[in-house]
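The complex appears here minus one protein chain, its other protein chains still in place.
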Amino acid sequence: MTATTQVKEYPTEPLKCWEQAKNLRKNYYEDYLHAHEKGGLRWAGGAWSFSAIPAGLGEDVYCITGEPYGATVAFFKDFASKCHDATEAAGFPRTLCAYMRNYWGSILLDKYILTDGTVVDGYPVPNFIWQNHICCSHSKWYQLVKWLEKKKGKEVPMYSVDVSVGYPSDFSPEEDYKVNYIVEQLNDGINWLEKVTGRKYNDALLCDAVWNEMKATSVWAEVCALNQAVPAPLDEKTMYSLYVMGTLMKHRPECVAFYETLREEVKDRIKRGIAAVSTERFRVITDTQPPWGFLKIFREMEKYGAVSVGSLYTFGLIGMWQYQPDGTWTPKPLPPKKPQTRDEALQTIVRWTLHKPEWAHFYEPELKTKMMESIVKQWKVNAVLLHYNRGCEGLSLHIAENRYGLMQTGIPVFPFEGNMGDERDFDLAGTMARLNAFFESMGLKKLKE
Amino acid sequence: MINEVFAQFRQWIDNRHEYAKAWKEKTGNRVVGYLCTYVPEEILYAADILPVRILGSHEPPTVTEPYIFAMYCHFCRDCLAQGLKGKFDYLDGIVEGQSCLHLRQTFNAWRLHIPIDYTYYIYVPHGVQTVRAIPYLTQELVKFKQSLEKWTGKNITNQDLDKGIHVMNRNRELMRKVSEYRKTNPPKLTGLEAMEMVLASQMVDKEEHSRLLEQLLQELPNRKLKRRGDIRLMIIGSEDDDRVFMKNVEDLGATFVIDEHCTGTRYFWDNIKEGQEDRLAALASRYVMRVPCPSKDWPEFTRLKHAVQLAQEYGAKGALIIQNKFCDPHGIEIPPLRDALAAVGVQTYPLEFDVTVPWGQFRTRVEAFLEQLTGLEELF
Amino acid sequence: MITAGVDVGAKFAKVVILKDGQVVARAKTLVGFDVLKSASDVFEKALKEAGLSRGDVQRVVATGMGRNTVLHNQPINADEVVSEVVADAAGANQVVPTVKTVIDVGAEEGRGIKVEVGKVKDFVINERCAAGAGTFVEAMARALEVKVEDMGPLSLKSANTIPMNAQCCVFAESEVVSLIHSKISKEDIAKAIHDAIAGRISSMVLRMGVEKDVVLIGGCALNPGFLPPLEKELHTNIIVPEYPEYVSALGAAVIAAKPAR
Partner (left out) sequence: MKMAQAEVKTQEYWRWPEYRRTVTEKDWRNASILTAGVDIGSVGSKATVMVDGELYAFAVMRTGGVSEDTAIKVTSWALEGTGLEAGKLHYVVGTGYGRVNVPFAKKTITEIACHARGAHYIYGPTVRTVLDIGGQDCKAIRCDEKGKVLSFLMNDKCAAGTGRGLEVFSDLISVPISELGKVSLSVDQEPPPVSNTCVIFAKAESLALLRQGWPKEKVAAAYHAAMADRIVDLLTRVGIEKDFVITGGVAKNTGIVQRLERILKIKPLEPKMDPILAGALGAGLFAKALYEKEQGLR
């Protein structure tokens, strides 16, 4: 509509492994749903939990992680709003974590939603809960799941691991007493798992799962690093459908295999100069989960030739990274050898996980600002979009400090308020108008449509 | 006399900053602010430091916008606002004992934007229901003690720790004794007086505070407190220093006979076992075993059991559940808390506190709740 | 060169006509349901005042939330549209060349803009649940049973401070009603209301930081009760230009005078 300008266009094409991703995700939800029919076990917990540990119970153990499920609910707004009503009717404040409320709502309604939006009657109750306490709500979330199920007469045993020991630097060894605090909890957890499931624990499976998780999270970082190329072979909207595998099954071989395939395809796209967005001319990154019901904001950006090449969220939630002495931020390589014993496995995975970027910056805003700055430099980014996400106390933590910090370094920042899982907190029209003003102030105009 | 004591508490609260400055003047020692009651004040007392709790002012915290997104609780923003406005410019240091993300933000913003000599974050474990928490916290306290020694240049001996532990234990002990007098009908002190007692304790030298508590204990037994109406209420929530609200509610013909607030009984309920060889381990076990903040209270709801017990012991007929808007750990527990109290015949009513409390609206809700408790029986 | 700026706002439509950098006409009108008509009428009014016809105007730039209704659309047939942020910056720079911070408070929206020689460096706009001061004062005026235009002067009569949470209009109104019932004087309440809005606007502006000179524009700049508390909150004196509500339209006209981009 407004005056428009012409830019050169890059060739573009859909991802070949797209279907594979779709099916992986679909099967995951259905495997969990039907686990019992195959005599398998179901467990529930967070995407941040040490999912490699329950893997030692056998190959027929399926989980459903809470955050991705909450996001799936959010994506289908009608179902989401039913979930919110149900939790508010139960007396919970509407300001609580939106994923959590979506998840509880699903239990209260006793309905389960699949990735294609199909709503199945009867919420599939897990055999046990295996969680990590990473923010104020993570253990409380499942403590309430337990409580809600109990009201329905179902006992769900719960185990949650406290990881609140801070984060280690990339340049000095982790403090043993902190690592051991977590390792000991995991050891206790394994005994607990054997007790509640009556199964014999298999350390070999544990070692495989741990190694898989480390590979998956390292390879995903490599994929993200490839996106430094101009034009970007991947855009963030696509990456949402790819990083999610890591939130669902980071410890599983399918996940590793998929990320390796993806890495090769992305390399090939770069070789052939294939762009995710043909009109790329302005690169941005975002931060925290997007308002899942409104991914169209990314389409709106493309009208200006602006493409989001990623976010600390997609890079750092699943990807493992480390700082080099020269200050560059690079994928974290695997340790020399795969762990062989239970203790090695636990020590290794704990030391690995404590470096998770999205976890580390919960403790210090400077660290997050620094990592975003590195991404801006290394990924050749023009501006940062900060989602002040009312849905997540964890990832919105310090976000104002990050805006402040980035402004100091002279990086243009566009903050917008919203909610990853509750549309009532997101003002689409208003946000679009502001985004429009932002791009204009950056001297961008809409391209011919 | 009693009234003088309570007046003194009030005077300390209203002039807390003057008090702290005068204390520094008088003793030449350091004053350290703390954000959460998980900070072991014992160790600070052992280092001859005066610990004072940082609290807000109940005015819209407009200056905090650049540093804390307004979806975090008004308390954490209000505390930071005080710092940014220079109200706590006399602090030599600030310490946070890990509790919630909200206060962690206040701590970090303070560290980054307010000139201060010393800052320290104690990674107090959340897994307080695991057997691994006490040894881990002990290590954390060892580091904290070392850091204080480095900062103050004072070597903290076991005798110093014993002193610190004793000062805190005695003060908590006395406040528990005073609370006993809330059980009588009518109680010997109001909810507002009880709140002011604890707030004062968090702001002044505990030994001075304890001396007043001892006077109080001598005279409370003979106190005849005139109360209009006899509805016994409990108040439950996170941080709450809203004295105006307490007064307004108690003026409607009710009395708060017990509370479950970290500015109330939760602060002083549990003591430390004295005479242990490993003092820091003894401290660690107190802070792990104490009445927990909901952020640490999982997988079991031990705080709910405690609240129910208090309600019964103190004969509360109803309870107001105060939710500091945006506080997830407390907000999550509202329905379980409601049900647990209902199960023992204690009705509850939830109120959401924001930076300012719209008394006009709350008055109607509270009055209606009180009418509901009495049933206006004789009028039907 | 003759250019025009049209600001189609939430409540008012304003037009400024520039001849070689000099304002030759200003006009404003309430926006009805038919936005195009309201805008066209006021545009006509401005032309008449300047003694010009549409043909004499070389370029027209529109801004404001209704700007697209007049783009390439007769009779105004604007050549280009720009966002309020860009227009504000250009306009403020025109009236106060030394401006570094623009605060625009209108009926539905509040904005803060960091400016460098007319270019936008950074900006903030009020989010949901912080509705514009204009609407807010109106709602409160009704609760107080005071004419909107009397609110500002009334507030200046009070020296007292009553903390009030202005985030939510609906709630603030009941706070006001309970203040009325508890016998607080209208003067004090009016002041509390203006303090609250000033607090809200300043906390928003503080997100990007405040640099002098600070210029206050938009309809609410006409409300005298608003300036003192805002200056107090921001610890700086604030310049209110003549015709503050026209600055956005002026900015559009100024942009129109620049060679097409």
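In order of appearance the chains are A, B and C, and numbering begins at 1 in each one.
To be clear about the criterion, contacts are C-beta pairs under 8 Å (C-beta built on N, C-alpha and C of every residue); 3 or more make two chains touch, one makes a residue touch a chain.
Given the structure is predicted, the values throughout are model-derived calculations rather than measurements.
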{"item": "Neighbouring shown chains of the undisplayed chain, as defined at the top", "value": "A, B, C"}
{"item": "Option touching the unshown chain, where C:Thr29, C:Asn73 or C:Thr135 are the choices", "value": "C:Thr135"}
{"item": "Which residue of C:Glu44, C:Asp150 or C:Glu173 touches the chain not shown here", "value": "C:Glu173"}
{"item": "Residue ranges of chain A at the interface with the undisplayed chain", "value": "85, 88-89, 91, 423-424, 429"}
{"item": "Residue ranges of chain B at the interface with the undisplayed chain", "value": "347, 352, 360-361, 364-365, 367-368, 371-372, 375-376, 378-380"}
{"item": "Where the unshown chain meets chain C, residue by residue", "value": "10, 33-35, 66, 108, 128-129, 131, 135, 139, 144-145, 168-171, 173-174, 177-178, 180-181, 186"}
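As a working rule, only the chains that are shown with their structure count from here on.
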{"item": "Furthest chain, CA centroid comparison against chain A", "value": "C"}
{"item": "Chain A and chain C, separation of their C-alpha mean positions in angstrom", "value": "41"}
{"item": "Gap in Å, rounded to a whole number, between the CA centres of chain B and chain A", "value": "36"}
{"item": "Multi-chain contact residues (two or more partners), chain C", "value": "207, 209"}
{"item": "Residue numbers of chain B (touch at least two other chains)", "value": "65-66"}
{"item": "Residue ranges of chain B in contact with chain A within the complex", "value": "65-69, 71-72, 98, 100-102, 104-105, 108-109, 112, 121, 123, 125-127, 130-133, 135-136, 139, 294-295, 298-299, 301, 323, 325-326, 328-329, 331-336, 338, 350, 352"}
{"item": "Chain C residues touching chain A - in the complex, by the definition given at the top", "value": "65, 68, 71, 80-86, 119-120, 122-125, 127-128, 207-209, 260-261"}
{"item": "Complex contacts: residues of chain C adjacent to chain B", "value": "163-167, 171, 174-175, 177-179, 181-182, 196, 199-200, 202-204, 206-207, 209, 233"}
